[in-house]
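Sending over a structure as structure tokens; questions will come in a sec.
One chain of protein is taken out of this complex; the other chains stay put.
Labels for the chains are A and B, by order of writing; each one numbers its residues from 1.
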Amino acid sequence: MKKSILVTGGARSGKSAFAERLVLGLGEAPVYIATAEARDAEMADRIAAHQARRGPEWTTHTAPLDLVAALNATDGGGPRLVDCLTIWLSNLMLADMDWRGQADQLTAAIARQTSPVVFVTNEVGDGIVPENALARAFRDAAGILNQRVAAMVDEVYLAVVGIPVRIKPN
Amino acid sequence: MKKSILVTGGARSGKSAFAERLVLGLGEAPVYIATAEARDAEMADRIAAHQARRGPEWTTHTAPLDLVAALNATDGGGPRLVDCLTIWLSNLMLADMDWRGQADQLTAAIARQTSPVVFVTNEVGDGIVPENALARAFRDAAGILNQRVAAMVDEVYLAVVGIPVRIKPN
Partner (left out) sequence: MKKSILVTGGARSGKSAFAERLVLGLGEAPVYIATAEARDAEMADRIAAHQARRGPEWTTHTAPLDLVAALNATDGGGPRLVDCLTIWLSNLMLADMDWRGQADQLTAAIARQTSPVVFVTNEVGDGIVPENALARAFRDAAGILNQRVAAMVDEVYLAVVGIPVRIKPN
């Protein structure tokens, strides 16, 4: 059964752990599509902690920019976990790529998938307006990307203090 | 039928688009009460994008400070959309006006309205405590204003990734 799910939440809200449990419940041979690259020690620590939590049954792909290609290449196999959309967006913006065009391609690809896929993303718009113009542009873009993916998927969850709250369907 | 609604959410959470749909469902001749002024290019772009999304059936009023007067002046006609309370609050504070007194007048005015009104506001308190004292004062004031309006209206929605979650009545 094809199924697409979006899990959003703040930092350390339990969204990745919940998304992993969802993927494990969606079928055999889970596939992890990582959008993060270990460019500094803090990021390397976060990636290692995520990997340690996942078991050896996971196959890992890294797709800092080519997320759409990674989804298409892994379709037809086990359920996929994409962790996460905001890091992918950040990578696209830092590489000066057309993130809106990529968002178009992503939403079109979601509609075509035949294997399940769970996306993790971040809530970044719930604080004071950032003084930094780049941070404002990023949080606007993240909000638009999140809305577009949320409109395409079957289910959306908001993680709060480790508790997943289903908001679509609601 | 008189009805008052508050729509809150983070930046780019889909709150304004949802509020516009609500107002269009509440009656004929929708009225847009804008609290923002185009004081720089970024703000002008945001205002233009909002206007482009709305259709020509909307009548627009601008009320950067005199929101209560604008509500009273437009009462008795079509449903109103007030977008948004946090910009109004910011304008009051920058003008060194008594925002608490204005909040008293606003909540009293809500109770007197005979035409429907939908307010948009922002969640600004869900991040790390800002280092800037003015930002802390603003987010405290915004939280207090939001609570006061939420207590007065018939319905409250929280927009998350474009999805409106009804939290009052709940």
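Everything below uses one rule, namely that contacts are C-beta pairs under 8 Å (C-beta built on N, C-alpha and C of every residue); 3 or more make two chains touch, one makes a residue touch a chain.
In this text, all values refer to a predicted model and were calculated from it rather than measured experimentally.
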item	value
Option touching the unshown chain, where B:Ile47, B:Leu65 or B:Ala150 are the choices	B:Ala150
Of A:Ala29, A:Ala69, A:Leu94 or A:Ala135, the residue in touch with the unshown chain	A:Ala135
Missing-partner contacts on chain A, residue numbers	9-14, 42, 123-128, 130, 132, 135, 138-139, 160-163, 165
Residues in chain B touching the chain absent from view	6, 8, 10, 121, 123-129, 131, 133, 136, 139-140, 142-144, 146-147, 149-151, 156, 158, 167-168, 170
